[in-house]
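Excluded from the complex is one protein chain; the other protein chains are retained at their positions.
A and B label the chains in the order they appear, each numbered from 1.
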Amino acid sequence: MDGIGKLFSGMRAAASGLAAERIRIDVIARNIANAETTRTPEGGPYVRQVVSFEPLLERAADGRAQAAGVRVASVEPDRSTPMERVFDPQHPDADAHGFVLLPNVNTTQEMADLITAMRAYEANLSVQESFVRMAERALRLVQ
Amino acid sequence: MIDRVGQGGGLARAAIEAALKAQADAALEIREQVARALTSPAQEGRAAPSFPRSLESVLGSGLRAADAGVASVERLPVAMVQGEVQAFHEIAARLKQAELTFKFALEVRNKLIDAYRETMRMSV
Partner (left out) sequence: MSGISPMTPMSPMSLGGPGATAGADLLARLLSAASLRAEVIANNIANQNTPGFRRQTVRFEELLRGALAGPTSAAGEAHASAARRLAALEPRIEEDRLTPPRADGNNVTLELEMNALRQNQLLYEAYAAVLATRFEVLRASVESGR
């Protein structure tokens, strides 16, 4: 970023971290909330959603790519983790053979991921506060 | 200014000029100290810049410095918007530099005015 934005590139990187982790937290919350959903509006059980991150790059004035934090590359259904197949003929969503397809959500794993994401969120917040403090210290030099 | 002090008062004129020169010398000494302090130790080997010693040039250079200081402060927001400023401590440093330059010029001016008043009190 050019112009006055140069002063804030560190804060922008932290902001990108906040935004990305926030999306991840929301997705995890949705997974946990839908861990038992056997019937979605689209039909079929809820499929676990996965967030994928990638480094965020900005183009500097000289054309070079500069690291500027992180971005969410995609929010996609997790097709690699198999759905859970449980025998429960009484279940309203049981198939002809009496099996129910449950979401491929492992609540324990989701909770662990949630903690990781929240710690990351807090850390990015600390980074922003750090930049503000440094700027304030620098500007106090003028007094 | 000096010409209005007295007709044919050659002695008075010499006294005034001597007093003004003493004050100007003191001001120059301060300025050289400031210049030395502001440059990094690695530059010590350099020859100290030679300053002009006449009254008008001291006053003139002081005014120019004050002017440049004020101008650089005014130019700072534009420099910031254009991305020439990379960090907050740079802003602080530029502002402080301008402030000190201006204050110094002010001091020189005040000293010279004091010197003039001092010599005006002498009987011609």
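Basically, contacts are C-beta pairs under 8 Å (C-beta built on N, C-alpha and C of every residue); 3 or more make two chains touch, one makes a residue touch a chain.
Fair warning: this is a prediction, and the values are worked out from it, not measured in the lab.
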Residue touching the undisplayed chain, where the options are A:33, A:67 or A:112: A:67
- line: Missing-chain contacts on chain B, rising order, are 26, 30, 33-35, 37-40, 42-43, 46, 49, 86-87, 89-90, 92-94, 96-97, 100, 103-104, 107, 110-111
Message: Give me the chain A residues in contact with the hidden chain, please.
response: 9-11, 13-14, 16-17, 20-21, 24, 52-57, 60, 64-70, 116-117, 119-120, 123-124, 126-127, 130-131, 133-134, 137-138, 140-141
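As a working rule, only the chains that are shown with their structure count from here on.
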Statement: CA centroids of chain A and chain B: separation to the nearest Å works out as 60
- line: Residue set of chain B touching chain A in the complex reads 80-83, 85-89, 91-93, 95-96, 99
Message: Touching residues of chain A toward chain B in the complex: what are they?
response: 2-7, 61, 134-135, 138-142
